[in-house]
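Note that this complex is displayed minus one protein chain, with the remaining chains in position.
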Amino acid sequence: MATRTEEDFTEATRWRRRPRPTFAWVAQVVSGVLLLVLLTAHMVAQHFVVDGGLRTYADVVAWIRNPVVFAVEALLLVCVTWHGIAGVHAVLLDLGLRGRAERIVARVLLDLAVATILYGLWLLYMLAFRG
Amino acid sequence: MMRAGLRRGDGRRLVPRWLDPHGRHLGTWAFVANRLTGLGLVVYLYLHLVILSTLLRGPEAWDGLVELFRRPVFLAFDVLLIVGLAFHGFNGLRVALVGSGLLVDRRKGLLVAAGILVGLVTLVAAVRIVG
Amino acid sequence: MDAPHVIVVGGGGTGGALAHDLVLRGLRVTLVERGELTSGTTGRHHGLLHSGARYAVNDPESAVECIAENRILRRIAPGSFEENGGLFVALTDEDMDYRHSFLAGCAACGIPTQELNAAEALAVEPGLTPALKAAVWVPDATMDAMRLPLRFFATAQRNGAQLRPFTEVTGLLTAGRAVTGVTLRDNLTGAEAELAADLVVNATGPWCERLAAMAGATVPVQPSPGVLLALVGRLCNLVVNRLHRAGDGDIVVPQRRLSIVGTSAWTVEDPDDLDVPDEHVQAMYREGAKLVPAVASAAERAAWSAARPLIGAIGGAGGGGGRELSRTFKCFDHAVTDGVEGFVTITGGKATTLRAMAEATADLVCAKLGVDAPCRTHEVVLAPHTAYFTGRAA
Partner (left out) sequence: MSSPRTVLLKVFRYGPDDAAPRYDQFRVPAGPRTTVLDALLAIRRRQDPSLTVRHSCLHGSCGTCGMRVNGREVLACVTRLDGLGDPVVVEPLAGAAVAGDLVVDMEHVYRRLEPVGRPLVRASERAGKNDTKADPGPLLEDLERFEDCIECGLCLSACPVAGDPRFLGPAALAAAERVLEEPRGTDGRAVLGLVDDAHGAWRCHLAFECSAVCPAGVDPGGAIMRLRRRVLADRLPRLVGRYHQEVPS
């Protein structure tokens, strides 16, 4: 193995224990491409076809009850949250986040992403079944 | 070719590392724009969730809010959101392709294509929103 | 008893090889260079690892030195050369006549050659002019003018030599008629300092007269600049020489995606402020295009001049264009020539013979300092040039 001499590289190789770095890029690309599709669907379905662009309360609830729409919105929520939070992490890396602070922030971001997804799904559920 | 024990200093002026605007090329501006739009969209994600939460407070609150958002200032904001979304999307697609080693020699063309698509989408959306 | 301390003045190829040689022989070495290492004549040459063929007829002494060093350098610095070889190309009948004495000269100096007819030459080097009459293949090679000497510096540094670039010698410390050290100025901070030594070696190339004068000594060296022209595009893969008695613009050397056309010759007194005469640049284009037609239309990357330290009696026989002076190197023990102890000058020679120049100088230095240690630089494989930077940090 080409050994590294500088301390900075050894810190970099600690990434080894995390999911292989290729996964991070693949996840970003897959979520990104999915978003292109899902967001287009969302924008057209939620705003474009509606005159005035915004639905009233009753229309929203009726629309969310449709299982296909529910699924699309849920998947959109997951993809946008993962893609967005991963992006924020990349930006923080470039601002010099390193060492222990970086691992803590990565942990916090992961929790934030999970919380966002759960809240979104709960909101969808409440609208669809308790609206 | 230097002696050990150098004075650690950075030849930069007082500008954060990746923001020095002097002598930069198109690619760097696409990168900066991609990053700014990305951060903007993450902020909007949480703003959007907050707004959608008013749906839980029943029809009056939500329909009142919808009326508010029909005001021109919010419509203008929507157009801005579309521009950011379109740019991040199409530029992101370019980055996904080229960044995975595909169409690497046509990256300049892809950037131009992304720019055109962003223009088109913004035009269509603006007409739809303002119209 | 502590090992003797030698100061080597001059961070060119010769200085680097000398520091490497002396440290291997157990001496303590400090090398000082007023600018960046190889920023003098060494870094500016076209990068030819000479086979000696060019000098086989009129300077056999240089030729034999070159072919011997050509083989040694390939052994001690593996991976640092483009080993495609060189072609001596005959364009005119006069060239064809010269071919016979050229081949005889090469054979006499032990330089392997291979005769090619026009078709064979064009097959291996399509960049050549189709109008060539014949060609002779010789074991030329190309090196990186900075990175090869840097391997000597890297190895010397790893073995304990103190290398101090950006440190300029402002004067010599003397005790009576003996040199006992140097006064230095750190060009980064401006700080002045003194450094004692058992012996000071003057390896400053075309500037050696100026340093020798500080000790009241003289060196018969004639700085002889030559213009070199770098063109955009790798116009040939092999080194292309004109098969004739030495003249202007008679070599084209490939360097990555550039091609270097050289060289010309005139003489100056001050090797610092060299200008680049435009007529010499035009001569490079004209003569180079005869060998490799693409030269005529290639874009210019840069044109510069480098001062060669030619040895010759000052105002002596070779007062002409500086090309007649011998290209071999010479070591001057100023105790003998000027009655100045502790001061030696090494100058003349070529980029290819940096190791041999160092060996001769180290032998003299060790003899003067009573150090009995044989030279091993022809066997020791050199560290990679990258070690110069990272070796220091480890």
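In this document, chain identifiers A, B and C correspond to the written order of the chains, with residue numbering beginning at 1 in each.
The rule is simple: a contact is a pair of C-beta atoms (placed from the backbone, for glycine too) under 8 Å apart; a residue touches a chain by one contact, two chains touch by 3 or more.
All values reported here derive from a predicted model rather than from experimental measurement.
Asker: The chain left out here touches which displayed chains?
Answerer: Hidden chain, whole complex, touched shown chains: A, B, C.
Asker: Among C:126, C:160 or C:339, which one is in touch with the chain left out?
Answerer: Looking across C:126, C:160 or C:339, the contact with the absent chain belongs to C:126.
Asker: For the full complex, which residue in C:84, C:129 or C:337 touches the chain that was left out?
Answerer: With C:84, C:129 or C:337 as choices, the missing chain is touched by C:84.
Asker: Would you write out the residues of subunit B that touch the absent chain, in ascending order?
Answerer: 1-2, 6-13, 17-18, 20-25, 27-28, 30-31, 34-35, 95, 98-102, 104-105, 107
Asker: Could you please point out the subunit C residues that touch the chain left off the display?
Answerer: Residues of subunit C in contact with the hidden chain: 35-39, 42-44, 47, 79-85, 114, 116, 120, 123-127, 137, 142, 144-147, 166, 187-191, 228, 230, 233-238, 254-258, 260, 272-273, 276, 294, 301-304, 386, 388-390, 392-393.
Asker: List the subunit A residues touching the unshown chain?
Answerer: 1-6, 8-9, 11-13, 15, 18, 20-26, 90, 93-94, 96, 98
To be clear about the criterion, only the chains that are shown with their structure count from here on.
Asker: Whole-Å distance, subunit B centre to subunit C centre, using C-alpha means?
Answerer: Inter-chain centre distance comes to 56 Å.
Asker: Roughly how many whole angstrom separate the Cα centroids of subunit A and subunit B?
Answerer: Comparing mean C-alpha positions, subunit B is 16 Å from subunit A.
Asker: Touching at least two other chains at once: which residues of subunit C meet that condition?
Answerer: 393
Asker: So which bits of subunit A are touching at least two other chains?
Answerer: Not one residue in subunit A touches at least two other chains.
Asker: Name, in rising order, each residue of subunit A that touches subunit B in their complex.
Answerer: These residues of subunit A touch subunit B: 25, 28-29, 32-33, 35-36, 39, 43, 48, 52-58, 60-61, 80-81, 84-85, 87-88, 91, 94-96, 116, 119-120, 123, 126-127, 131.
Asker: Which positions of subunit B touch subunit A when the two form their complex?
Answerer: These residues of subunit B touch subunit A: 16-18, 35, 38-39, 41-42, 45-46, 49, 52-53, 55-56, 58-59, 62-63, 66, 69-70, 78, 85, 89, 92-93, 96, 99-100, 128-129.
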